[in-house]
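Sharing a structure below in structure tokens format, with a few things to ask.
With one protein chain withheld, the remaining protein chains of the complex are depicted in position.
In order of appearance the chains are A and B, and numbering begins at 1 in each one.
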Amino acid sequence: MKIGVITYPGSLDDRDAQRAIKLAGGTPVPLWHASDDLKNIDAVVLPGGFSYGDYLRCGAIAAQAPATKEVIKKAEKGLPVLGICNGFQVLVEAHLLPGGLIRNEKQHFVCRDQRLRVENKNTRWTGMFEQNEEITIPLKNGEGGYIADEETLKYLEGEDLIAFRYLDVNPNGSMNEIAGLTNSAGNIVGLMPHPEHAVEPGFGPDTPVATRSGIDGLRFFQSVIGQVVG
Amino acid sequence: MFKKKTVIPSGVDTTKDAKSNEKDQPWAELGLKQDEYQSIKEILSRRPTSSELAMYSVMWSEHCSYKSSKIYLRQFGQKVTEEMKKHLMVGMGENAGVVDVGEGLAVTFKVESHNHPSYIEPFQGAATGVGGIVRDILSMGARPVAVMDQLRFGDVNHPDTARVVHGVVDGISNYGNSLGLPNIGGETVFDARYQGNPLVNALAVGVLKHEDLKLAKATNPGDLVILFGARTGADGIGGVSVLASETFDDEGPSRRPAVQVGDPFAEKVLIEACMELYENDVIAGIQDLGGAGISCATSELAANGDRGMEIQLRNVLLRDESLTPEEILMSESQERMMAIVNKKNLKRFEEIMNKWEVEYSILGKVLSDEKLVIKWDDEEIVNVPPKTVAIDSPVYERPVEYPTWIDKLNADSTKDLPRATDPSEIASQIIEIASSPNQADKSWITSQYDRYVLGNTALSMPDDGGMVRVNEESGLGITMATDANGKYCQLDPYNGAKLALAEAYRNVAMTGAKPRAVTNCLNFGSPENPEVMWQFKRATEGLADACMEAGIPVTGGNVSFYNQTGDVAIYPTPVVGVMGVIDDVARRIPSGWQDTGHNIYLLGTTKDELDGSAWAEVIHGHLGGKPPEVDFQKEMELADLIHGANIQGMVASAHDVSEGGLAQALVESSLRFGNGARIWLGELMERDGLDLTAAMFSESQARAIVSVGREDDVKFVSLCEARGVPVVRIGVTDLESSALEIQNVADIDLLELKSAHVRTLPELFS
Partner (left out) sequence: MPKIIVEIMPKQDLLDPQGKAVANALKRAGNDIETTRIGKRIELHYKNQPTEKDLEKAKELARDFLSNSVIEDVVAVFIEEEN
């Protein structure tokens, strides 16, 4: 299973996403923002970071990149797409997911081990979770406050398109505690927390058992691999 | 900042002019002394051109030339044994030291100050501090893998402190996070002595393959000199404006900003572009542009290679076309690098630049003769021997004087301070210290930093040191820890500096790593004050001696003088960073316990040492006496014991005992994972002859608390005994209990304790 990871200038967690794919049993394929050749991948990850410095709006310039435009085309035909943090912002800017992401309510960048509830297990990236399972995934962002107008929120809630919700603490002031979304086909998932940082024992979030042993993020990647292969 | 205006005739001042006409030059405004100006004239056998004057003035400044500190820094290179040099690939004097860590890999690391800019403009000052040190690491051929920062702010209650704290933390957060470098640790201290002189020291670590090592050298005549990265603008050249001709009217660009503005995105792209240059072996030499900009990069590259250089300054890509040649030479615009590239590699160089959309321009070429020639169109504006600019700067042996006040300060010990007799009073002191700004939880700051990016962080704040994996196949890793105790150094700079090394060394050892090398950032007041110079002399002697005793070399560092407002200097604050190596980060030791029923041991001997302690500061507002004794033999024995026991899998957690004493160590180890413990102190107090206050709050060195599974008890204790490390069981972990239960003192509820420990900084700064 070949899973692409697009590197934009300013991408930061691109190699971490590649590592996560490898640990989940997939083959990571590095993709370059300036090329529209997606190299026959079976799925794609838009990684975290500050693409193009996030200078206009987070993800706005990356949404115009040749590689992204190709992803948009293929996503509409069902290519599984996972947008992590900046990648989620790109998906929103590309109108593949609704709403917007603004500066954290408290004005500060925040890095924490974040508890989430899996609200929708019927997506290409969440199939290996239980419905309403509670997981811990590192979160790190400066502009992760999810906003949308009332109508959109109603639609998201009504159609079950909220993939993840924050538990315990709403770290960035997101409306309805929204941490991540999916589209109605379930092939596109975007979220602010970083599943690629909870895939390897020793380098993930703390758990009650041992320091940095949390690997809840691995199942995002295993889900897409399992479904495509199976 | 130079406010005085000096009028210079208009037009470019050429070497031809300098030969034919004398003129008054603003050497004093540029910070040169009369005799320094005189020696420039002797070197050149004529007056310098205004561009040359600009170059010499900034390269001979304290900041670039280390002219007051050089004679003392030499001992870091002299007080070393062959054994200490064993792992040292590049020592002091380069952009950063490089240390072999095995498996064909090397680590480069350095700490540098950005103190003054961070007071003037805290956000940009701190941000560009991170950017600058990361470029130092990058220029060694390494991929930067982590950052840390050592911060000193003024009194928490002073109205200006919040401005500096917010700006500095935002600046580090914004720049470091945008670069994709995990922030794995550091320290934050508040004290009124840093009010007008906050310290912002930034440390960066990088990893490289041995064969990728790069040096700032231009050795091959004919090679191209290429400037790449951000464009050059009027950043950080407030001072040199006195040289800009024709610009002293009100509209001219004479008001140049003294502050540099950083662009982390540009630097991130620069890092990736450099990585690709290294992988493809495209460059022959590389230097980052920091202080003194192009002046520094050209003269150092040429001087280090025993060569010269010819530069066409008109080729520099500018952000602001009104810059004069002098200003271009001095500009401290960020995110720029200078490469030496053989012509045959130019095409590949250009391809990589184009791929990453990095701008570049070819400025000139390397000359075989040792002369640095800089042209402005057809006019020659600089022609100097590069070594006279970059290496043979003046060296001063400034007067030193034993401080008049220090005997009195040393005599004012804590022995007469009242001590609590009532257990409940001790309990409330434990909480008071744990919630004091300097001992309180720092996650309000550290949660603004990304500790996850790159996926190799094995330990970070609040553990004793920051640990990152450097080889994903084998698990090989390194630990970095930094420490400095300004109060100890105020009492005794010689032992204070030793204590800084001792603590950083111990912190590294507590994570399971073996200490291997040292960096430092020496923050002091004015070198023109003989008492400050005495502090500097003693601190450097202490640090050099301590390194000898610990058997680990200084690989590089930085000096920051003039941290002083009026007559009041900061506490002498030598920040010491220790890098250690661990074979497999899977063997890391956390700083708190997560298992129940494990025995808790205190290692080392506790003496009644409360002078300069957190207890004296927080409970009594007192600073006086002499700092704790430091003994590297004992530190090494402790470190070796932890290492040996950890290899046998016996150490479930370890935490060093330092500021705040045993009490604070217990608080931190309990709160690390929110797990309780039962503690008894009777045996310790009896063995070491202590009262309860000393047992809880003494800051005796070479101590640690460790938790050990019951099955390893006998083995562990006999290992301690065999190695001569004093050991006493002081308690047992208890995950059923929600308290830190200290027998005959109090049961301190963990939720209350946590709330007290955690809420201090948010309450002050949110």
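FYI, a contact is a pair of C-beta atoms (placed from the backbone, for glycine too) under 8 Å apart; a residue touches a chain by one contact, two chains touch by 3 or more.
Keep in mind the model is a prediction, meaning the values are calculated, not measured.
> Can you list the shown chains that the hidden chain touches?
Computed over the complete complex, the missing chain touches A.
> Out of A:Ala60, A:Leu167 or A:Ala210, point to the residue that touches the absent chain in the complete complex.
That would be A:Ala60, which touches the missing chain.
> Write down which of A:Pro9, A:Gly26, A:Gly48 or A:Gly145 is the residue touching the left-out chain.
That would be A:Gly145, which touches the missing chain.
> Which listed residue, A:Ser35, A:Gln107 or A:Ser184, touches the chain dropped from view?
A:Gln107
> So one chain is hidden, and I want to know which residue out of A:Gly4, A:Pro28, A:Gly99 or A:Pro138 touches that hidden chain in the complete assembly.
A:Gly99
> For subunit A, enumerate the residues touching the unshown chain of the complex.
56-57, 60, 64, 92-93, 98-100, 102-107, 145, 147-149, 173
Keep in mind that, in the parts below, only the chains that are shown with their structure count from here on.
> Counting in whole Å, what is the centre-to-centre distance of subunit A and subunit B, each centre being its mean C-alpha position?
35
> Which residues of subunit B touch subunit A in their complex?
Counting only subunit B, the residues touching subunit A are 170, 173-174, 177-180, 263-266, 268-269, 272, 356-357, 446-459, 469, 472, 585-586, 588, 590, 594, 673, 766.
> Within their complex, state which residues of subunit A touch subunit B.
Within the complex, subunit A touches subunit B at residues 9-10, 12-13, 15-16, 19, 48-50, 52-55, 106, 108-112, 138, 140, 142, 194, 196-197, 200, 202-203, 206, 208-212.
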